[in-house]
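The complex appears here minus one protein chain, its other protein chains still in place.
Chain naming follows the written order as A and B, and within any one chain the residues start at number 1.
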């Protein structure tokens, strides 16, 4: 099935998607998950997950709650390392160098410096709007005033928030509305120029209008950024994602071009889920 | 209505049971409130007592005179200067150390026996009588280390005394910070110290400030440990000034100066038999009381503000 605007090279990663991963063809991938197992203590939450993340595209992870989609997302930037007793087995390869970011010898902070994350609930820091967006730059040792100013403005523009906050950059971020706070968190994530952006149900705490704005925003970021988004909202996944992965009970059940998953899934379990028979 | 005990055989109606329940609950509520009112009356009468006895004695001369053999000429100049300088040392030591220890226990400490030991230890230190800290200072600083009965020794002693208060306040403030702030900082690539210093500490600052104020108000009124280190009670001079007009403009000679503090001065005067000195004691006590009450009020107000902003 041809996607308009995809080169032949990209095609290999898409149809059939999983074959591309298995064949290790040099596809335009930003990352790929290979046979990933994850354990919370003795409890195995991910079971041999395979997933390609195509450069410049939006990949959505869907599935019933408890299926492991958030767990998988939090593997990419090693958030699980913040809590004791968690264990990874397998690989998440980050391209172009091809390092395995879940390898024990890789510092989790290295993964987080390259991969940004937006959380389910807007979580601005109790600081000014400006300070929030500049946080990622400060953390990377970038303190040059004009450079930080420039990047803060650019990130706020990209997050479609600049016009709303340009006159209140020094005010507390807590004064913004929920939707603005979430776009602020997206700007905060964009400012240090991440290679991959993880979004963990970013609209689940927002009203429909704020949700629409975020979806619009993701559409604009497509191409410039590679995005992985977890969502429990199938309409949202269908609207915004290029590729969709359906997970169930820690397994990657099906991965394909979004339009195919939602119109003609191969797996019976996927079909049941998208037709609303469980979840 | 007749007393219920007079009709033991009759079964009570539901309405009667409910009425009785309401009555017993109301009686208890009245009891609780009266205990409260009595304790408030005690606090109030204490304040009024100090005002009646001491307010008339407070004037500019009282604040700018040294203690004297004649009660009417005596003042608290050396005492309030001493209190200020001792509190400077105490705050400078106790706040950074207490905050650092609290951050370690809450953010860094692995679950092992060392951590457990430190935690039990802090709990226990909080319950050690203040006079024991005085004996520690006497045996260790004054005798073994021969540091003398100085502002520095008093400052260190009071700092150790209020350390547990600041540690506990820091831990509580840090613990109440939502997980999302922490995860947000880590997700941006921050390391532990960046997260703690850049995001956790600033968020916890009001709570820590509350603890620091409570600790300082405790230290300002502490008398026993300062008596124990043998601080003189008759000091008719001031420590060397911390600022000077020649380079480098500040000096630390005052740290090694003998001193007195307001509670010591007050204790000294209250221990005298003459009523005229009791008036001086009341005046000193009133100032001390107002200072500590004000500090506690600020701390309470801060805590109230934090609680509201958390919602």
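Convention: a residue touches a chain if its C-beta (ideal position, glycine included) is under 8 Å from a C-beta of that chain, and two chains touch if they have at least 3 such contacts.
To be clear about the criterion, contacts and distances are computed from a predicted model.
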* Asked: Out of "Cytochrome D ubiquinol oxidase subunit II", "Electron transfer flavoprotein subunit beta", "Phosphate transport system permease protein" or "Carbon monoxide dehydrogenase", what name does the UniProt record list for the absent chain?
  -> "Phosphate transport system permease protein"
* Asked: Which chains here touch the chain that is missing from view?
  -> A, B
* Structure fact -> By the document's definition of touch, the residue of B:78, B:91, B:203 or B:217 touching the omitted chain is B:217
* Option from B:132, B:147 or B:238 whose C-beta touches the chain left out -> B:132
* Hidden partner chain, touching residue among A:41, A:96 or A:175 -> A:96
* Write down which of B:71, B:86 or B:101 is the residue touching the left-out chain. => B:101
* Asked: Just one of B:12, B:40 or B:250 touches the chain that is missing; which is it?
  -> B:40
* chain B, residues in touch with the chain not shown (by the definition above) -> 17, 21-22, 24-25, 28-29, 31-33, 35-36, 38-40, 42-43, 45-46, 49-50, 53, 96-98, 100-101, 103-105, 108-109, 117-118, 120-125, 127-136, 138-140, 143, 160, 163-164, 167, 189, 191-194, 196-197, 214, 217-218, 220-224, 227-230, 233, 263, 266-267, 270-271, 278, 281-282, 285, 288-289, 292-293, 295-297, 300, 304
* **Residues in chain A touching the chain absent from view** => 28, 30, 55-56, 95-96, 113, 137, 140-142, 144, 147, 192-193, 195, 224
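Keep in mind that, in the parts below, only the chains that are shown with their structure count from here on.
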* For the chain A and chain B complex, residues of the former touching the latter -> 77, 79, 82, 109, 112-114, 116-117, 119, 121, 123-127, 135-136, 138-140, 185, 188-189, 192
* To do: Would you mind writing out the residues of chain B in touch with chain A in their complex?
  => 178, 180-191, 194, 198-199, 202-203
